[in-house]
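Every protein chain except one is present and positioned as in the full complex.
The chains carry the letters A and B, assigned in the order they are written, with residues numbered from 1 in each.
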C-alpha cells in the first residue's frame, strides 16, 4: 500500500514537473487515437457493405419478378412465382409481393418510385434492415436509404405518393436491389437511362421491340408500403408487377438456377424474370467501389500518420527518461519501482488520451458514417464498435508499455552511473550534411544541422508529410474528377462522395498539423542546449528561430515533393478507371502551400525557443 | 595605446541586475564598478551565489542589466537590442564555460570554426583560422575527433580556441577549470598565460585560487558587490625554498 502510494506520488510529481511535455504527449496520443478511431470506423463502414447487408437482411439468392406485358397489356400473373417457391434447391422464400409504379413528391422535388407491398411481419427472405425510424405500420411507408438520402427524407417526414400524403415510418436498406439511382426495375422503366445504355431496365425486355404501350418510370426510387395500401398509392393500380425472393441451398448456383428458367424470347413474356444475387453485386457500380476504396485508403493513411506522430514524441521522451531512470536508481529506487513509476505515468496519460481519442472519434465519426451509409447502401453503419474501443485502448496502452519498458530495460542494463552521465540522447552526426551546411547561409546552416542531429525524426517528418500530401493530392484529383462528372451528370451520390473526401482530407491535414507542431516542440526541447550555445556564439534570435523553423520546413518540402508524386499514384491505385491527373500547377501550389503552412505552424514554437534567455540554460547544463 | 583604441577593454558603472521583486528581490549584481584595461587578466572570486556568473553574462551581452552602464571597447552595450547583442557576442566577446558547451555532433575543428561561420566568414577562411587556433592551443592532432573522445583538459582547450575564433576584444571564462583535475588545470592555466602574454584581455570567474593567484588582479565579490581588490603583480620574493620547507 505504501509502495503504491509512493509510486503514485512520484508519478504525479513527475507529470507536474513537466506539464508542457505531459500535455504535448497527451495531445499527440489523443490526436493519434482520435484518428485511429476514425480510421477504424471507416474500415467498419467500408468493409464489404453488400455482404453485410445481405446478412443483416436475409438477402435473397434469386429475385424473381413478373410484370405486365408491355406489348399486349396483359396483367401480370403471380402464379408462376408461387410455383418457383416449390422448385428444386429452393430452401426459403417470401412473396409474391405486389409492385406498382408511382410518383413521390417531397419538399418540392418529384421522382419516380417503385412501391413494393409488404406486411408488418418480418419476411423470411429479404427483410429490409431499418437504419432510421421503424418498419412499416398502417398508414406509414418505409423509404430505401440511398433514395431517402438523395431526397433528404428522414423518418417522421411526410411525403406525397401519387397525390396521397403519407408519413415515413423509417428508412431501410435491402440487398435485393441495387441502391438508388441504379435500381433495377420491377415495373416498366424507360428503356434507356442515358446514351450509353448503362441504365437498361432489367425487366425492360429485349431489343427491337415495338414501343411499349404503358407509361414507364425513369430511375425510380424504392418505397415499401403496406400491401393493402399499395393500390391507394399506385399511379396505375391495374398494372401491378409481382416479386418473390428466394434462397437456394447453394447460393453459388443462383446463376445456373436463373439461366435454366429465364424467359427465352418473344412469347415467353409471362415467365418470371430471374435475377441472381451475383447480378446485383455486379451492379454495385463504380461509385460504390470507389467510395469503399476511398474510405479504406483514407483509414490507412490516417492510421499511418497517427503512428508517426506518436513515434516522434515517445521516441524523444523515452531517451529522455533513461537519464531520469538513472536518477531514480541513484536515490535508491529498485529497477522495479522505477519501471512502476514510469508505467503509472504513461498509463494515466494513455488512458486519458485514448478516452479523449474515442470521444473525439465518436463525435467526428458521423461526419463519415452518416454519409457513407446511404452511399454504400450498407446496413446500419457501426459508429463505434466494442472492437474499435478495445483496439484504440490497446494501442494507447501499448504505447505506454513500450515507452516504459524500453528505457527501463535500457537503464536496468546500463549502470546507474552511466545512465546518469549519458547526455539525454547523444545527437547523431551526419558528416556530409555538416560539411554541406558550412557552405550555406547561417539560417540554412542552423536548419540542416538541427535536422541532421535527429535523422530518424526528420525521416518521420518526411514520411508524415508525404502521406498527408499524397492523400491531399489524391483527394484533390478525385474532387476535380467528381466536379467534372457532376457538371455533366448530377448524381447525389457523387456529391456525398465529395463530402466524405472533404472529411478525410480535413482530418488528414489536421493530424499532419498536430504532427508538425509536436515534432517542432520535440525538436525545440531537444536542441535547447545547442540553441543556447549557438546564440552565445553570436547567432541572432531571428536566425535561430528561422533555422529551427526551416529544420521542419526542409523535410516537409521533401515530403511534399514526394507526396505530389505519390498522390497521383495513390489516386491511380484507388480509381483505376478514369484517371484524370491534376494539372501541374496544382502540385506546385500544394508544395508551396505545405511550405507556407509548416512555416506558420512552426513559427510560434521556434520563436519562443529562440527568445528564451540563454544564460540559465548554459548555467543549468553544467554537469 | 592610440586614441582610436580606448585604454579600457571593459568598464561598468553602477551595474545592477535584480531578479524578482518585493520580498523575493535578489540583487544578483549590485552596483558594480569594474574597469579592465586592455591586455589585463582579471580574476573574480567569491562564494557560490554571489553573482559572478551573472556579472559575466551581463558584460558578455548574454543578459541585460536592470540598470547601470557597460562600455565594451569604448561602446555602450547596456541598451542594445537582442540582435545587436548577438552581433556583439559574435565579434567582441568569447565565452569559455565550466561545462565546455561543445557540440557533441560536431568534430573539434567544426566546433572551433562555428563562430566564424556564424559571423559570415567564408568556409575556407573559417577552417584555416580554426586549424591555426587548434595549433595554438595544442590540440591540432585532434581536429577530426568528436569532443567526446577528448579529455576534459583537451575539451577546454578546444573551447578556448572556439572563444578566440573571431579575435574578440574580451575573453570571458566562467569556472574554466571547475571540471578539471590538477594536471589539466595547469594545462589551462598555461594556455591563459600564453593568451595573456599575447595581449588578450581576460576576465575569469573562478573558485580556484591558482587561477586567481596568477591573474594581474583579483576581485572578491560578496552578495553581488565587489568587496576587495588585490593587485598581485610585482617581483617575486625568491622564497620558494622556504615554501617547500627547504630552508638553507
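One rule holds for everything that comes next: a residue touches a chain if its C-beta (ideal position, glycine included) is under 8 Å from a C-beta of that chain, and two chains touch if they have at least 3 such contacts.
To be clear about the criterion, contacts and distances are computed from a predicted model.
Novice: Just to verify: the chain that's not displayed, which of "PadR family transcriptional regulator", "Caa(3)-type oxidase subunit IV", "Aspartyl/glutamyl-tRNA(Asn/Gln) amidotransferase subunit B" or "Dehydrogenase" does UniProt list as its protein name?
Specialist: "PadR family transcriptional regulator"
Novice: Name every displayed chain that the left-out chain is in contact with.
Specialist: Spelled out, the missing chain touches these shown chains: B.
Novice: Check each of B:7, B:124, B:141 or B:210 against the chain that is not shown and name the one that touches it.
Specialist: Counting the whole complex, the residue in contact with the absent chain is B:210.
Novice: Touching the absent chain: which residues on chain B qualify?
Specialist: Contacting residues on chain B, toward the hidden partner: 47, 182, 186, 189-190, 193, 208-210, 212-214, 218, 228, 230, 232, 234, 236-241, 243-248.
The rule is short, and it goes like this: only the chains that are shown with their structure count from here on.
Novice: How far is the middle of chain A from the middle of chain B, if each middle is the mean of its Cα atoms, in Å?
Specialist: 62
Novice: Which of the residues in chain A come into contact with chain B in the complex?
Specialist: So the residues of chain A in touch with chain B come to 423, 426-429, 434, 438-439, 442, 445, 449, 452-453, 529-530, 532-543, 611, 613-615, 618-619, 621-623.
Novice: For chain B, which residues are in contact with chain A within the complex?
Specialist: The touching residues are 53-54, 57, 62-63, 82-83, 86-91, 95, 97-99, 101, 103-106, 110, 113-115, 117-120, 123, 126, 146, 148, 162, 166, 175, 178-179.
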